[in-house]
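A single protein chain has been removed from this complex, and every other one stays in its place.
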Amino acid sequence: MSSLFKVFANIDRRVWHLLTFILVGYTLLHPIGLPLKVSPEVKKAYEVIENLKPGDVVLINFDIAAFGWDEIKGSCLSMIPHIFSKEGVKVIFLTVQDQGYIFIERTISQIGKPMPGYDKFPWYEIQGKKYLQDYINIGFIPGFDKAIAALAQDFRGVVGGKDWYGNSIEEWLDKNGIKSAKDIDLIVTFDCAGAQSYFVSYWYVPFKTKILNAMIGVSAPGSIVNYNAGMLEGIVISIRGAAEYQYLSKYYGMALVSMDAFSIIQFMLLIAILIGNIGYYGWERRKEKR
Amino acid sequence: MVVRIYPFIQERLSGLLLLIAMFIITFYYMRRGRLPYIRRVPALDAIEEGIGRATEMGRPVIASPGIAVSGIDYWTVGALGILAHVARLCARNGLRLLVPLGGSEQSYTLVEVARDLVESQYRLEGVPERFDINDLPFLSGRQFAWATGYVGMLMRERPALNVMVGLQWGSAMYIAEVSHEAGAFTISGSTYLSNIACLAVSSEYVTIGEEMVAAGAYLSRDPVQLASIRTQDIIKALMIAILILGIIALGLGSDIVKLILST
Amino acid sequence: MDIGSFFVILLSTAVTFGLFSILTGVDNPFFAWAENTYVGGAVGMTIVVSFTWIVSNLIQKILSNPYVNWPLIISLILGLMMLLRVHPKYSYLARIPISIATGVGVAVSTRAAIFSGLLYQIRATILPIFDWRKPETAFTNLMIVVFVVTIMTFFVYTTELKGPLKISHRIGRLVLFASFGALFAQTYMGRLGLFLGAMETLLIPETNFRISITVALIMLITIIVLKRYYPETLNKLVP
Partner (left out) sequence: MSSLIKSREFLLAIIIAVSFFIYFPYFVESPKPIVDIESWLVTTTVVIASFAVMVSLYTMTRREVMRITKRVKGWPYSLLMMILAWFMIVVGVSLGKDATPFRFCADAFVLPGDSTIYAILVFYLTSAAARSFKVRDLESLLLLLGAFFVLMQQAPLGEYLFPYFGPIGSWLVNNLAMAASRVFTISATLGGIVLAIRLLAGKEMAMIGLIARREKD
């Protein structure tokens, strides 16, 4: 028996490393479909998008940098198609990160296809919605928090007359009655650097604009505080939230699949801690006493 | 010339008053000098233990003042105080000191400051010829490339002591674990609590909160500098008092204290 | 797939697994290769970023309107003083820009922290604890206040710990450790999310999966063989 304790006390860390690799790789390729409970904040986010009415204008902000893309893409690839599936909803893409436009294009190319007769950006069609008819991309606005504040003050002025690709958007904005920040009905912000807090201060506080927020795990605490205070309509936290959203909206994707790996690795950690304790009490502690 | 007195910006008066109060208290205690009592900080005392270990084993020491994400801020100056201490002990004991530098786009000035600082410690100990700038390499302005270079140095040089303080982000955990694997005695510090929680699990000692920032004064053993630490405790007591007062006031239906704090 | 993107995937997979190879605990040529290319590439990127910044935000502004932007010329001179660091005789001149940078850095970081790090934190802790209509909230608020006060006493350095202060200090320490556990678990979750995202990129679609498996196996087998049978060769291959 004590030899077993000795083994437990001295498990090589590389065993855990290899086990993590194998378990994650296997479950990602062969998902089991473990049960998933949808949390109320994701449910609320889903309902806000589900209840969008024709004519509503949605501003989608990409506060995404390269390091966070892998974690947030699950939310992007389920929430954005869900928005586009709602009839008559107009969408404006925006980014406050200098690399953000890469991820807007990456998202659009994954959920849409080029419009007939075109082969490059921005002429893509998403769920039947066409560029410059149903949605536009105004691209990167420098200044981060200052950009968000400036947009709230003078939306048309800051956006200017051109989209990210140099096409004129004045007419589109006029046609859809977007004169100022007050005409935006919903903001969806995908955060790697906590842009939501600025949307709350500069958009929610003066205009009571509804804000949905998806973010990476690291910036979750700030969002939770604002959600609890009622300033965010719904929040989608990290891959876990993305998985729940994918489950609700039926845009199944990798986030949902990776939930199995999520659970399994967590239980592996618990077992690792348990084994470490057994080894400690069965072997190390006795050795210390001796 | 007409001197106009401009009004104070709204919502910032309380901060100004607090700052002035702290100035006065600090200068008062620094003039009085010598505190009756100061608690030991194990993480900082352990540096000498680690240096002793390195001398015994004849292996180098590795130390980092952090990645200085927002330039040379107070965290970084605190960390530089620790680095100066480590450099002095290394020079005195004839140990090789490795300092991986860089890590963010604002860290470039820090690179030169740290090199200058280490060099001057070697000079002060009378061994300027032992200083080798190639032991203080610049490992790019990207956090994780810097961390990878750091880890590479840990794997190859097998230092006996690893002191990583200053601004340390997610990469700190990576470095601390490899350092443990490489058999180094690790003393770490970080600027936010979730990182400290992870570092506490993997390092021998961590500095928590103000310990790193006050390290310069603590390690100098200079009574005048040590006396300035007293201010921190006085303001803490003041904060607790304001907190309790505010809660009592709130219980009586008045949010006056909250209002005062926001002016 | 065109040849360019194939090579990007192949090389990025090789860098990824080269960096992962440190998990074997053996210093190996793959890690050394990945480390040096990564650091080299990162240095190249950061220099280009800084250079572009100097040109577009400094040189161009000065050249376009020197009469208005003359303060930037002083900035330029201070920057050039920094370059004197490499000159043994005049390197002391670099102390001037260093002092400016230190003064600005410390002052900027403390001035806002007085509010965000001190006063607003206290303001946020002033919570209603006498609200008997909502006992749950009142209890939670009371606990927050107790936690804050006890942990605050944990950070007392210049007063001897005696009597109630000692008890409070002890409680603060215990609370701090419990919160370390909670924060550790939360961080673990965040990192796990990023790891799963990275694994997904490596395993899906099929091409990536094949490249990843091949690269990973080649590296792992090479490392094991070298370590077990040819340790001297392995030692020669790493810096």
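Order of writing sets the chain letters: A, B and C. Residues in each chain are counted from 1.
FYI, a residue touches a chain if its C-beta (ideal position, glycine included) is under 8 Å from a C-beta of that chain, and two chains touch if they have at least 3 such contacts.
Keep in mind the model is a prediction, meaning the values are calculated, not measured.
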| item | value |
| --- | --- |
| Omitted chain's touching partners, listed by label | A, B, C |
| Identified contact with the non-displayed chain, of B:Gln168, B:Ser188 or B:Ser202 | B:Ser202 |
| Residue in contact with the excluded chain [from B:Gly66, B:Gly81 or B:Pro159] | B:Gly81 |
| Hidden partner interface residues of chain B, rising order | 4, 6-9, 12-13, 15-16, 19, 22-23, 26-27, 30, 71, 73-75, 77-78, 80-81, 83-85, 101-102, 105-109, 111-113, 116-117, 119-121, 123-124, 133-134, 137-138, 141-142, 144-145, 147-148, 170-171, 173-174, 177-178, 180, 191-194, 196, 198, 201-202, 208-214, 216-217, 219-220, 222, 224-225, 228-229, 231-232, 235-236, 239 |
| Residues of chain A in contact with the chain not shown | 11, 13, 16-17, 20, 34-37, 66-67, 70, 221, 224, 228, 240, 243, 259, 262-270, 272-273, 275-277, 280 |
| Missing-chain contacts mapped onto chain C | 4, 7-8, 11-13, 15-16, 19-20, 22-23, 32-34, 36-54, 57-58, 71-72, 74-76, 78-80, 82-83, 85-86, 92-93, 95-114, 117-118, 121-122, 124-125, 140, 143-144, 147-148, 151-152, 154-155, 173-189, 191-192, 194-195, 197-199, 201, 238-239 |
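FYI, only the chains that are shown with their structure count from here on.
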| item | value |
| --- | --- |
| Most distant chain from chain B by Cα centroid | A |
| Identifier of the chain whose CA centre is least distant from the whole-structure CA centre | C |
| Centroid distance [mean C-alpha coordinates] between chain C and chain A, Å | 21 |
| Rounded Å distance, chain A centre to chain B centre (Cα mean) | 35 |
| Separation of chain B from chain C, taking each centre as the mean of its C-alpha atoms, in whole Å | 15 |
| For chain B, residues that touch 2 or more chains besides their own | 170, 181 |
| Junction residues of chain C - those touching two or more other chains | 25, 186, 191 |
| Chain A residues touching chain C - in the complex, by the definition given at the top | 13-14, 17, 24-25, 28-29, 67-71, 73-74, 216-218, 220, 238-240, 254, 258, 261-262, 265-266, 269 |
| Residues of chain B touching chain C in the complex | 12, 14-15, 18-19, 35, 37-39, 41, 70-77, 105, 108-109, 112-113, 116, 138-142, 144-146, 148-149, 151-152, 155-156, 170, 178, 181, 193-198, 200-201, 208-210, 214, 229-230, 232-233, 236, 239-240, 242-244, 246-247, 250-251, 255, 257-258, 261-262 |
| Residue ranges of chain C in contact with chain B within the complex | 19, 22, 25, 27, 31-32, 34-35, 38-39, 41-43, 45-46, 49-50, 82, 85, 94-95, 97-98, 101-102, 104-106, 108-110, 113-115, 118-120, 122-123, 125-130, 145, 148-149, 152, 155-161, 176, 179-181, 183-184, 186-187, 191, 238-239 |
